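Of the protein chains in this complex, all but one are displayed in their positions.
By letter and in written order, the chains are A and B; residue numbering begins at 1 in each of them.
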Amino acid sequence: MKILFELLNCTSVSGDEEQIAALILKHIQERKDNWKVVPKVYSGENHHDCILLKFGDPRTAVFAHMDTIGFMARYANELIPIGGPEEIEGTKLVGSDSLGEIECALRVDENSLYHDFPRRIERGTPLSFKQNIRLTEEFIEAAYLDNRLGLYNALKLCETLENGWVVFTTYEEHGGGSMPFLLKFIQETAPIKQALISDITWVTSGVRHHEGVVISIRDKFIPRRKFLQKVVRLAELSDIPFQLEVEASGGSDGREIQFSPYAIDWCFIGAPEDRVHTPDEKVSLIDLEAMIQLYQYLLPRL
Amino acid sequence: MKILFELLNCTSVSGDEEQIAALILKHIQERKDNWKVVPKVYSGENHHDCILLKFGDPRTAVFAHMDTIGFMARYANELIPIGGPEEIEGTKLVGSDSLGEIECALRVDENSLYHDFPRRIERGTPLSFKQNIRLTEEFIEAAYLDNRLGLYNALKLCETLENGWVVFTTYEEHGGGSMPFLLKFIQETAPIKQALISDITWVTSGVRHHEGVVISIRDKFIPRRKFLQKVVRLAELSDIPFQLEVEASGGSDGREIQFSPYAIDWCFIGAPEDRVHTPDEKVSLIDLEAMIQLYQYLLPRL
Partner (left out) sequence: MKILFELLNCTSVSGDEEQIAALILKHIQERKDNWKVVPKVYSGENHHDCILLKFGDPRTAVFAHMDTIGFMARYANELIPIGGPEEIEGTKLVGSDSLGEIECALRVDENSLYHDFPRRIERGTPLSFKQNIRLTEEFIEAAYLDNRLGLYNALKLCETLENGWVVFTTYEEHGGGSMPFLLKFIQETAPIKQALISDITWVTSGVRHHEGVVISIRDKFIPRRKFLQKVVRLAELSDIPFQLEVEASGGSDGREIQFSPYAIDWCFIGAPEDRVHTPDEKVSLIDLEAMIQLYQYLLPRL
């Protein structure tokens, strides 16, 4: 899990994914010759900060977003959110501007957000939750399990994947924007008909810790029923524990597949967490293991 | 009107359009050799559940959505909406899951929706309004006139159409998602510059039963004025009764044409209904007839 800890300790608020992309790319370059199939790697300015790996002859793509929620310094000592962070008084935030490292606390007032850093922070500086990783026998707790665990799952999948795309995306937490050019590149390079979203979802009244990885039947958007049924049938055959989610809200990189100019089926599959979008996101290790197993089971069979 | 009754009796909540697509495709295959021009038919997994018909040398495409609003079973006996159905206590709903047929009533409470079916319904099962078709001399009343009448109009148009695309779409009631890939296919196969949306709109303070088919000047989105004026001028020449609609909200498959990467003009033309998105949608037969006539008048002249 060394790479997971490295991912958790790297910041990458939406729009500022340069460092995490470099970390993931370094990991790929160091490991890929030991993977079952050596992928073709696409990265660099033509893909902004995204990374695409093509293994063999793909039918399916797996997408994992690299960005996180956070805050941005506005004027005076005001902050505005990036994505949808929970706004909890006193939350520790970190970042840096040209004057140096920043560590401060979030101040929440009726209408606005502030920081308590003793000096002004340069306009536009992104701030992240201060990381605090807690690993027990049953759970991992940390900031940004959404979507460091999705990245970790994608990198684990790379070890054994024979055919498929594994794609690391940006901007998911703040409305998206990299998926359209990534999908165009994929469809023009080695087109696919199916996509899985490697991301983290919510513990709710119907989705619980320790009951397995979640296959999402819908969030705000609704994948095609025919494809969902194919995924669920395979999951049933796998004997890997899984739960079905039905939500009226929420979204993922799947949204941009739904609205893309390609007839690609998609499904969100990921472990559930509670304390979503706080520094204390919490995921069951059983569910994380089921997530990793299910991806490895599905990719050769879809 | 046999096909209209078949369409009305078939369920197809957004995301689950497989059956209605099969019904429409069967109708097309049985009839097309008797149409004025035999169209080229595009369907199958490359187009998901959508169907495209190419007649002659198209300048204009007509789009009719096959999906409907409805509900989806969540956890316990909870339901969540698909699209924007009216939430009326006691509304009869139907569907089926792996345990059998379902007929139940909608229960509306302050914050949530429930069903009263005696057993649990499988997660993710779509439910539709129970159908009840009432045909009088003046009106048709039923669930899902939106957009069974739009489909019916499109199929009537097929009988005499010489040049044009007729396209059956999915997901319109729930944010869309098939239009982008359909438009790409059309523009790469036999490109068009104009589109009409064969769909049903609202009776309002300015749009009334029996006053003709509606040409929509705007809903939430605004077609290009130059194209609207061309359509209205032709409608005036036709002597077919029509009404002009100006709304601040609402949307259709036209939205995705507006935001597509193609310079295609679009206009919504359809009969108005009241009791929108209830099981008792009501349309004047005069307005439906005007809709059918206006499409047949416009397509050769646009």
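Note that in this section a residue touches a chain if its C-beta (ideal position, glycine included) is under 8 Å from a C-beta of that chain, and two chains touch if they have at least 3 such contacts.
Predicted model, so just to flag it, every value in this text is computed and none were measured.
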Open item on the list: Touching the hidden chain in the complete assembly: which of A:49, A:141 or A:199 does that?
Closed with: A:49
Task: subunit A, residues in touch with the chain not shown (by the definition above) - done: 14-16, 18, 45-49, 72-76, 80-82, 123-124, 126, 171, 174-178, 180-181, 183-184, 261
Task: For subunit B, residues in touch with the removed chain - done: 193, 204-206, 217-218, 220-226, 228, 244-248, 258-263, 265
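Everything that follows uses one rule, which is that only the chains that are shown with their structure count from here on.
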Task: Rigid-body rotation angle, subunit B and subunit A, from Cα fit (steps of 5°) - done: 120
Open item on the list: Please tell me the distance, in whole Å, between the geometric centres of subunit A and subunit B computed from their C-alpha atoms.
Closed with: 36
